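The structure appears below as structure tokens.
The other protein chains are all here in position, but one chain of the complex has been omitted.
Presenting chain A:
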Amino acid sequence: MKEKIITFLTEIRPEFDFSESSNFIEEGMLDSFDIVSLVASLDEEFEISIDGTEILPENFSSVEGIIQLLNKNGVTE
């Protein structure tokens, strides 16, 4: 799952190393367009529907945050 997430992030912003940062938002690595694309990719790949109320800074600041969000949505692998 972790690798898939990093692949998606890298497709959206190839210029950044997402495995090295744990604060994507504060470091300006993702903006509103990027979050929209990322959520669409995650929804499609893991066949889930991330709720708008879950699109919060703490769930998208790091790869770990995204993993936890996916876990909450029933994705385990």
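As a working rule, a contact is a pair of C-beta atoms (placed from the backbone, for glycine too) under 8 Å apart; a residue touches a chain by one contact, two chains touch by 3 or more; residues count from 1.
The rule is short, and it goes like this: contacts and distances are computed from a predicted model.
Participant: What name does the UniProt record list for the absent chain among "ABC transporter permease", "Amino acid adenylation domain-containing protein", "Cytochrome o ubiquinol oxidase operon protein cyoD" or "Peptidoglycan synthase FtsI"?
Facilitator: Checked against "ABC transporter permease", "Amino acid adenylation domain-containing protein", "Cytochrome o ubiquinol oxidase operon protein cyoD" or "Peptidoglycan synthase FtsI": the hidden chain maps to "Amino acid adenylation domain-containing protein".
Participant: Taking the full complex into account, what residues of chain A touch the chain not shown?
Facilitator: Residues in contact with the chain left out: 13-15, 25, 30-33, 35-36, 51-53, 55-57, 60.
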